[in-house]
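Left out: one protein chain. Kept in place: all the others.
== chain A ==
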Amino acid sequence: INHEHLSSVLTSLCVSPQQEGLDDGPDFLSEEDRGPRAVNVDLQTDATLQVDISDALSERDKVKFTVHTKSTLPNFKQNEFSVVRQHEEFIWLHDSFVESEEYAGYIIPPAPPRPDFDASREKLQKLGEGEGSMTKEEFTKMKQELEAEYLAIFKKTVAMHEVFLCRVAAHPVLRKDLNFHVFLEYNQDLSVRGKNKKEKLEDFFKNVVKSADGVLVAGVKDVDDFFEHEKTFLLEYHNRVKDSSAKSDRMIRSHKSAADDINRIASTLYTLGTQDSTDLCKFFLKVSELFEKTRKIEARVAADEDLKLADLLKYYLRESQAAKDLLYRRGRALVDYENANKALDKARAKNKDVLQAETTQQVCCQKFEKISESAKQELIDFKTRRVAAFRKNLVELAELELKHAKGNLQLLQSCLGVLKGDT
């Protein structure tokens, strides 16, 4: 077995997150597409512009998203239309926002992460190699599990892309961006190529310069208390969220591997039960059945934790990074403004190029003030959004944990009752 086979199997899978028909309750996957989208709570379902990803196709290395738009805005030719986009095009859109000066004062919604099926592919390969050493049932079971995992990652990446688009569409300023409209409407290939080596190297240097600059800018004390406070808060918060996110990932991974072990124990018990000649055979079969069921619940617990906790932390990691970027831009504008002031003073003193210095200063002042104003609002919004998202996810996490623990308890108690009754 190789991943070609698997991806050909999955190519026929067209995942539609919008389907109402997705089973609820037992299938944890269905809760997923409601998950990340709900991370930012106040999405205005504004009738003027509604964007979603109606379909997605997974091919060998790429994922193709079908972006569906419903709009009453006059700049679009039709009211409803769809285009096919790939991940690189999303990144292009995000970068265009970041690079444009106009949007310097807004928190740019973080770009969706690259679809990463590497871990799944590795596991599939290992499974294929180990095919000889396990029984047929074990093999089919593990294959099913891996396929489910692949499907889960796939759904998650679709949801992430959708969240990005919805946030852009909901933002009062960003939704009017021309690039965004082109992205939504232009039904041919945008021919956005991935960055080649030279551009990647340039990016790398730019990043280095930017971080050095960031340190410099951060050192400048801000006049406004609000922004000063936000700066220190965001820095600390970002670091801590990064730490928590990494640790929660590790925790969930070990939870998953413990659940896998229970799976193996269950299948060995089953073999023992079928082979045994004494009274123990019924016993073993019953216990193996129990372990199968508890394993499913444990796996679901791990998946739910992943969804509610780890994804939340990861998302806010990216968001806080975007907020930090906003503050950096503002700091940069402030430094520019102060430099322009100094230049103006110098020019006035020397009485040379005063007009030019004045215009520069004016421009810097305007820019700075515009950024400050919008940044304040954005940061307040960010806080509200964050608190609401944490609340929602923590409440849901606790409820799901309770539900699963209760289910688990009931299974165990009923099995225990049967086993004790047999003796």
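Rule of thumb we're sticking to: a contact is a pair of C-beta atoms (placed from the backbone, for glycine too) under 8 Å apart; a residue touches a chain by one contact, two chains touch by 3 or more; residues count from 1.
Simple rule for what comes next: contacts and distances are computed from a predicted model.
Q: Using the UniProt record as the reference, specify the protein name of the hidden chain from among "COMM domain-containing protein 6", "LOW QUALITY PROTEIN: protein transport protein Sec24C", "Ribosomal protein L19" or "Sorting nexin-2".
A: Its record in UniProt gives the absent chain the protein name "Sorting nexin-2".
Q: So one chain is hidden, and I want to know which residue out of A:Leu127, A:Ile262 or A:Cys365 touches that hidden chain in the complete assembly.
A: Counting the whole complex, the residue in contact with the absent chain is A:Ile262.
Q: Contacts of chain A with the missing chain: which residues?
A: 233, 236-237, 240-241, 243-244, 247-248, 250-251, 254-255, 257-258, 261-262, 264-265, 268-269, 271-272, 275-280, 283, 287, 290, 294, 383, 387, 390-391, 394-395, 397-399, 401-402, 405-406, 408-409, 412-413, 415-416, 419-420, 423
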